[in-house]
Each structure stands twice: as structure tokens, then as C-alpha cells.
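To start, the structure under review is shown below, and the notes come after it.
For this view, one protein chain was removed and the others were kept in their places.
Labels A, B, C, D, E, F and G are assigned to the chains in the order they are written; within every chain, residues are numbered from 1.
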């Protein structure tokens, strides 16, 4: 298991101090919701750390062994959902998994999703990120026979209520293989998916 | 336009009295949310009235002219959504439209919906009824280029909150051709669809 | 159908890049929720694009044919609702419709609305934008026999809850010809109205 | 001031006992939310008490002097709002006021309301009861220059949420002369109106 | 009646332009939610206008006749509620009323409120502003026999939810003479109180 | 500490079986939310058990020692709050406390509450039960310098939302000595008060 | 995969008809939310079906092969959560898993849970059912390194809001290995757990 820091609300110095301390344990380290300023502070003391800007994550990857037995597929509905999806990707990779992503396959263009049926069918577990009406996990769930981890995102406006609409939609999914994590919690989804995929 | 009675909460005698009075105007009459008891009372004084049990509607159809220029398609997600869908069907028929229905095509079995692409493509306007996550209107909306009237239903349990989850989902639809009516308001959807379809 | 970009949250360069790419398809292009900065970036690479400041929209209009058969009327309650109403106007115009607007006719001054009965009666479809209590669609709906697309706006304070009060009011409209789109979604309303008005 | 009993949830015997005790004070007595069974028990010990079934109220009226200086007008939107409106009427009458009512003038048929402009213009204070979208107080408020007491009712279904939609609508009224009481609180509205109308 | 401008969200120039235009009608003019910058712009073109900083209001008072027959008392719970209370005071004064205020009499120090019983007893109508639990209107309502207009304020934190807790509390007041206006709506409360107090 | 059973939703036989088993431990036993039918079943096997109908509680009191050092005062606002208040009383008595109650002292009749200042001043801890706007704990809290346990009740209608309005009001109390338990949780309040009052 | 019927809201005859039809496919059949009446109707036509009263489930188990590779542990907080937990147990067993249950280990008696650490440590996946504050999944999640499926139940009263409090609690779990299904959705949890546990 990697050591994990939740970067949001911390100063660059705080993140760097914790990161350095955790790095001393010898394993992988992951800082989520991290800014470029936080990365600069981390890189000063842990030069091997990398920044993944789309995922807003700092990663120190030393254990590069594959711990997962199958492929984790991360799917997202719209362009604005990508940061959350990438957080799931980085988390799952840092935990030793083969990860594929399928982005921009919202339900209003169902053919785009269906074009990826082959990749979906090969997954051991799927993470699906969607905002607005949060309908994508139900459709994906219906296409496969593996667990689907749904991540509501705060993407949308008006009656999206900062992700509440997507969260309620996913809780009520008519596909039986869907479970849900918190709004924008790409890390949690990647973490649960990694546990499912473990050898 | 038909004369319309909202049956819920009225006694059989009240429904019968109003029905008879409206029937005297000479046009079509429709009572929604009507029980068999209410129908029995209506039939006593207006024998030509028919009961449509699935739709829970009493209909007196005298004007049988077609006022609609195209086909209205009514789609529903699950078996429990059918009463709401049928209310839309009966409303649109009473207003002089050709109506087709496509039932039991929830998004978790997307192939069942896609098998009806031909019928959907021929519609002038589509009504989509769904409870739980309310995702079906977005998928249908993405398949066609005509207006979609979405009806959230109170089907579901737990975090469905009596249709609130479906309503919020539909308000946030990522398909641009979707507008929404009240929870379980099959009548309103059939009515709006009929106005859109008018010659 | 025009190509559409949701400008909010994108950098000027991102908007300009997408706009230019979509413009290459040869049809009309519309960017909604767009700032003047975004427009400046777009104008650099697509000089024919125009900015509509009230609507916060960038428009490239090349197909100037009328695709709508009747008139779309866009109504708004208060001065603060005008940006949303104008977004509906620009959308419907870009989709080839004759559009009229009637602004500042809130329900607390009902005579101002009634002075426009003639214009309302000639509409094929009406868009109504209102914040606060969101009552205007019900009144307009009662005056006409055509579909009314209601747009709740986030105008108001306190118990308006960013448009929630208006949204709930419109969902419960006592006029049967009203359907509703998301809070502040002038684009969606103009889009649905255009589909209804199509030849 | 009359003595007042809230009948709901009390046994007939409890209502009768309290009623008799209050009647001994010599003034008017009013029991709201009262059933016929409660009335039967009251009538046994206070034969002069009357039952007003529409208002679900028991009234003992001994002080028949006029305490109000003007006319109170009670307006309601739909048939189902009448019990609440009648509770306001009975309350205001029991408190010594001239009361007129104007029923079934919902905003979707604005001409029906406007036909009563004369009566509205003569009121010293107006009570307006409406469920669903709760739009009527704003329209009435805009027609007059006197205080309007708005009563949201629990009439409606789905997104009406037992009167919440109407309550929020009324709180956000764009008419400045509107204040609001609790859902279904016809008594409170009649009481406040009577205090405003006092000589 | 004064002419009224809602200043919030408008530029100083917009406020000044509207103010000047309304001032041309010859009566009193009131701008609420107004900043000092807006006042500076107004003062340039209407030098007789005054700024009331506590109330955040710009006032042009030309009609100084008393239109009210009694005294309006404005009560507030805490120091942070004073801006809302002062908005009510300025509104009622601009509409020609004698106004007294009683501030800082929250229910947790009930003796401070009771020390003002004499002043409360002389009021024709009372405005009560309170945030947090919004309990003050019920206590004041129980002390007097005149209408109480309750104004929930957005004062508080956490479960105050921007005034929602106070609003719900006031809607459920156990005092029968209380009606409620929108959160922070001091203007509306002063306006309704003035109508009640009119000769 | 007494052994405690939550009676609601259990069959009389289930309550009797658990009661008998707990009684075998030798201490006091308390069953809350208990019906007369449940009591009859308990009395069959534990004849020493008593039923307290107002509190809806079954009590087996064998340890009659005083464990509390001061007096617990239980206050309630209206008649309908008494069952919850009595549950607190019975709980505190069963836990070995001197308990006094002060009922029917809602904030709209503040003099009734103030008449009990002497008794309040002698309390070591106070439980306050109130529904509707839930204002009573703040007023009581301001009169004393001891902890106040507030119990919102589900008493009220409309915007009371089954106790939510009272709960929010109490969470926002402007008196610093107030903490809150769940809606209708008289047992919890009596329990916490007893722990505070322990020698 | 078993064939599944959601029994709630269906007549005994409807359940029996669907059950018989699905049984004809030759695999396992599961009816959830089923009453004894529904079971009687099913048993008439499918005598091999069994009723599991605690789980409210009808099961026809023909495929008795183990499809799961590890043990699924189902944990519940209180006695009232057992029906939901048993639904998860029956679902997982019907899908071919070894299932253990640990009941009545709510967080307020943490030692009872800790006594089962050995069993928890051997699980491949854990289902945790809890109502009220829904805290148990976080504690269990912290004790193990495998996926935890959390099921909020509608157990509780007052501010439990029919399971909403538990649902929100679980969505915000501070343990990274927790994902959540709908309120009372024991079936969904057992289903997801089975997919995770598959060979």
C-alpha cells in the first residue's frame, strides 16, 4: 500500500515535510489534490517525485511490481471529469496495476461508449467518473459482469448541486454491480479498484 | 383539447359529476389518476366512457380525428414505470395522436433500447419515463434529433427519495434536447408532446 | 445543428482552439458562457465570429437559412434574467429561427405581460426565464396553447437557494403545457424550442 | 380575541372538555382541524357551537360585533386549497370581520382572477392560499396596495414536496407587500389579517 | 409609495442612472443593498440623496408627510442583525412612518427584551429581525396583540445554513400573529409594516 | 445504569422476553416507546414492572437509591411535547435522580416560564423539550448557568418537517450552555442529564 | 449469475409467474423483498423453492458449486439491521460463496467488534450494514485491507431521515477501502461482494 497525503488546504511546506517523512518508509508515496507549488516544495527534498498535472498528484514510485492480476479500466463521461478520473488512474498505477482509460464517452453519445466494448469486457474492475446526471455507471454496469466503482463528480451547474445529483443517481443505479464513493473521490475509487484487483 | 379531471383525492360521485358536466361540452374527456370505483360511478351516467386500467384513466373519446402530424413514441425504463407511461399514452391518444410505446428498456440493458433505434428515429417527439437514477432520457436524447420530454417517476427506494433523484438527474441531462415535467406527471408529458406534434 | 462549446471554466486559448476546429466543419458555431477574453482569442483565428455580450455568447453564423416554421418568443421576468433569456435568443437564432423577445414582464406587474398578448398568441413555442418564485411560466402557459419551455434562473437571494425555488415552482406549474430545463440553461431552452419549431 | 383549540390529534372528548372550559370565559371559541366526531362531542356540552365542514372548524360565536374596519378578502388558487382558505375565512369572521372569498382563480387562468379586480381593490388586507408553485400571491400582490398574507398549501404531488415548493415560491415573491405563514396555516393567516384590519 | 432600486449586483453608474430617472418622478427614492461607491455616483447627479451606511441604503426623501397612524417598532436579536433591521427602519421612514428601534435583545437574555415591554405595547406593528435559531419573533409575538413581521437573517454559521434555520423556525412560530418575509429582506418587512400602519 | 430496551417495532413477546432476560441481571430495567400491549406481555412474566402511559415506558425499579446529587428539571413547551418530556423524566428517575417537571411554558407566553425561575435556578441540569420552532432551550439557557439538554420534538406541521426545524433551531442556539440530542429522544436527554448529575 | 426478482409491490401471483418463468432457465433464482404470501404462491408452482424469512427472500438453489475463492463476511450493527444483512448473505450464498456473518457489533460497544478481528482478517471482501450514524464501515474498513461494501439501512428515527444520515456518513468514510450501495440494498451489496470474490 502506498503512503497517501491529502494535499488540499496544506501549505507547500507542510506537504513537503510529510512527503519526505513518508518517503523515508521506503515504499511508494502519493499526494492527491496537490498544486504545482506543493510539487516544487516536494521536489526540493525528494527529487525522484514526479508531478502528474492532470491528476493534480505527486507520485514517488519505487515499488514498480505488478500487484494486480487483471486490468483496471477507468472511464469518464466528459472532459471536465478527467481530473477525477486521472486521480483514480494514478492511484491504481501507484498501487501496482495495469490501468487503461476511456475518456469522453458520455451517455448522450452512446455509440462512443459502445466502440469500447472490447476493452470493457477485458477489465477485472471498472471505475466510472461522471458529473451532471451521473448516468454512465449504470450503462457501463449493464455491459459487463465485473464490479463497477462509480465516482460522482462536481461537474455541472444549477440543479447539479455540486455533485449531489450525480451521487443520488449513482446510488439508485439499476445495474446491480455498481457501488459508489464520495463526490470527486478519484483516489478512493482507484484504491478500492486496486484492492479488488489484487492477486 | 380534451377536458381533464385530476381524479386523485376525489370521491367517485365527485368525479362522475364533473365528468358528466364536462362531457356535456361535446368534446373528449379525460380523468387521470382514476380508480375503478370512480370509473363505475362515471359509467353509470356516461356509458360511452372507457377505463384504461394500466393508465388509471377514464376516457371519453368522441373526436377521433388525428390532430398530430407525426408519431409520438413513449419509452419507459422498468415495469413499475408503465402506469406513468400509459398515462402519457392515453393523454396523447385522447388529443388525437398516433402513439407507439417502447417499454422495459432501462439503461442497464442498453442493447434492448438500441434494438428500437428505428422506431425512435421516426418519432416527431419522444416521452421518456424513468425512476431510480433517471438516466434513460439522456441516452434516448443522444440517439435522436427531436424533443424529448422526460418524466421522473417515484419508482425506487432509499436514496431515490420518491423521485427526487430521477428529477435531478433529468434536469442535468447532458443531452440538449431534453426538458422535464413533474414526478409521475405522465399526463403533462403527453400533453406537451401533443402540442409539439400538432399540425 | 450548430456546433456548441460550453465556455465556462475554459481558458481563452482552449475555447479558441475548439472553436477553430469546429468552424472547420463548415456550419454554425456557438460558444456559450463566454467572456470577452475568450472572444478576443477566438476572433484572432476566426475573424467572422461575433460576440453577443448580453448573452455572453460567441457566434459564427454561416448558415443563415430559416429552419423554423413559426416564431419563437422568449420572455423574461426581471432585468437580471436577461442574460439567460439572451442565451436562449442567440441559440434559437443560430439554429435558424425568427425570435422575438419580451422582457421585464414579471408577474407582480401583470398588466405589462398582458400588453403582449398579441405577440404571445402568434408564437409557435415560448421560452420563459424567471428567477425568485419562478411564477411567470404558469401565467404565460395559461395564456397560450403552445409548448412553454421554462428556465429557472439563479436570480434572487435568501430562500431562492440559487434557483432551487424557481425550479421547484416551475416543476409544479398548474399550466399543463410547461416543461422545464436546468437552472440558467438558456441554451437548452433555445435548443429545445428550435427543435419544436422545425419545419 | 377568540379562544382557540388546535383539534388535530386530540380525541373528541379532549376537544369537548377544552371547548367547554374555554366557552365558560364568555367570548368566542374556535376549534380548527376539527372532525365531525369532535363536533358531535362538543355539541353535546355546548349546543350553541356550529360546525363548518369545509373549514373543518367548530365555532361558538357570541360576540358578533364588527371589530374590523375594512373588508378582508380570501383568495384561493384551486379547489383543493379551499379547506385552508375556509379556515382563514372562519377565523377572520370569528374575530369580527367582514370577509369575502374569491376561489378557483389560479394563475394559469389569469382572466378569472382579473375579473375580480374590483373586489380586490376594496380590500383592507388579502389572504392568498395556493399550493403547487404558489404563484398566486405575487400576482395578487402586484394588483393591490395593501398587505397580502400568503398561505402555502400542501396541495400538489411529486416536486411539490408537501408544500415546500409553494412555501419557497412565496418567500421569494417579487411583490413587496407579501408575507408568509406556515404551510396549510389558514388559521394564522386569518388571525394576522384580523389584527391588520382592526379598528 | 417610494420608488425602489435593488442595488446589489449593479454598477455605480447603473444605480445612478436609475436613481436619477426615478427621482424625476418627484417622489421619494430608495436604493437598498447599496455601496458607498454607488452612493458617490448617485450623489453626483442627485445631490439631495443621503447615504445611510448601517442600512446600506441611499435615500432621497422629499415627501416628509406622515402616512402612518401609529408607531412601527423594529427589533433585532444580535449586533450582526442590525444591517437588516436598519434596512427595515429606513424603508418605513421613507414611507412616512414614526419608527423606533430596539436592538440587541436576543432571547438568551430575555430580561433585556422585557425591559422594553412598554415600547412594544405601544406599537401598531412590529418588525423582528433574527438569525441563528430565529426565536425572537415568537417571544415578541407572545408579548403583544399586533402583527409581527419576522425577518430571518443569514447571521450564524454551521447548521444556520445561511438563514434557513431561522426561516424554518419563524415559519413554525407558536405565536399566531407572526408572518415571515425572505431571509435578510429588511426592505420587505419595512414595506409590509408601512402598509399595515397606513392611515 | 439501568438496562434499556427500545420497544418500537418489537412484538409484545419480543419485549417481554428481552425484559425478563435483562431483569435477571438484578438492576433496574427500562423499556421506552412501549405500548400497553407490550406492557401486558411484560407484566405476565415480570409482575413488578410498572407502566407509565404518558411516557410510553415500562419500568422495573429495584435500585431506589439516589445516585444524583442535585435536581434535574424537565421543561416542555406544549401539551404535545409531554410524551417526550415524560420519557426523559422516567429515564432520569430510573437512574436514581430527583426530577421536577415544568410543562406548558412555550415561548409565546414567556410569563408562564418566568413564573418558574425559582425552580429553574435550583436545577443542576435542565432538559428542555420543544417542537415547532424549538426556541425554548435558548430562553431557558439564558436564565440559568447550568447545562441545558435540548430535545427537538416532531410536534408541528408543514415547515416543521417532522422536527427538523426544531433541531436546526436548537443547534443554532444563541445560549452557550445548550447541547442537543436526536428528535423525540427523551430517553437520551434523561440519560445525559443523569450522567451530569451523578455524585 | 442467479435470476433475480424484486418482490416489493408485486402480487403473489405476479411473483409466482415470474419465478416460474425464470426457473425454467435452469439456474438459481432469487426473489428479494418477498412476503410469506408471495412464497406460498411460488411454492405452489416451484416446490423446490425455499423461504428465508429473516432475509425476506425466496431462493431456488440448483447450482451449488462454489464460484467464490475466499470468504465473504457480512457484518451488521444492530438487531434491526439484520434483515438487510441477511439479504446480502442469501444473495452471496445463492451466487456460490462461503459466507460468514457477524451481527450486533455496533460501534458503541467496540470490544464486541474487536472480538471478531480474526474472522474479519480472513475475509476476501466484507459487507457492512448499519443504520443510525452509519459509522461501522469506517471502523471495519480500518481493521482490514480488503474492500468493504457499506449498506446504509433505514434503521433509526428523527434525524436518521430514513437512512440518509447513514448514507452520508458512509459516503464520507475516512477509510479508503469503503464504497457504498443504496439504503437497505442488501442484495446489491451481496451481489458486488460476489463479483469481487469470483475465481
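Annotations
Everything that follows uses one rule, which is that contacts are C-beta pairs under 8 Å (C-beta built on N, C-alpha and C of every residue); 3 or more make two chains touch, one makes a residue touch a chain.
Bear in mind the structure is a predicted one, so any value in this text is a computation, not a measurement.
Partner chains of the missing chain, restricted to those shown and counted over the full complex, are A, E, F, G.
Annotation: of G:16, G:60 or G:77, G:77 touches the absent chain (contact as defined above). Where chain A meets the omitted chain, the residues involved are 8-9, 152, 154, 162-164, 167, 182-185.
For chain G, the residues in touch with the chain missing from this view are 77-78, 106-110, 114, 132-135, 138-139, 141-143, 156, 158-161, 164-166, 168-175. Panel shows chain E; residues 80, 157-160 of it touch the chain omitted from the view.
As a working rule, only the chains that are shown with their structure count from here on.
Two copies of one sequence, chain E and chain F, touch each other mainly through matching residues, since over half of the numbers at the interface are common to both. Taking each chain's centre as the average of its CA atoms, chain B and chain E sit 48 Å apart. Chain A and chain C have CA centres that are 36 Å apart.
Each of the following residues of chain B touches two or more other chains: 158-160, 164, 167, 171-172, 182-183. Under the contact rule defined at the top, the touching pairs of chains are A-B, A-C, A-G, B-C, B-D, B-G, C-D, C-E, D-E, D-F, E-F, F-G.
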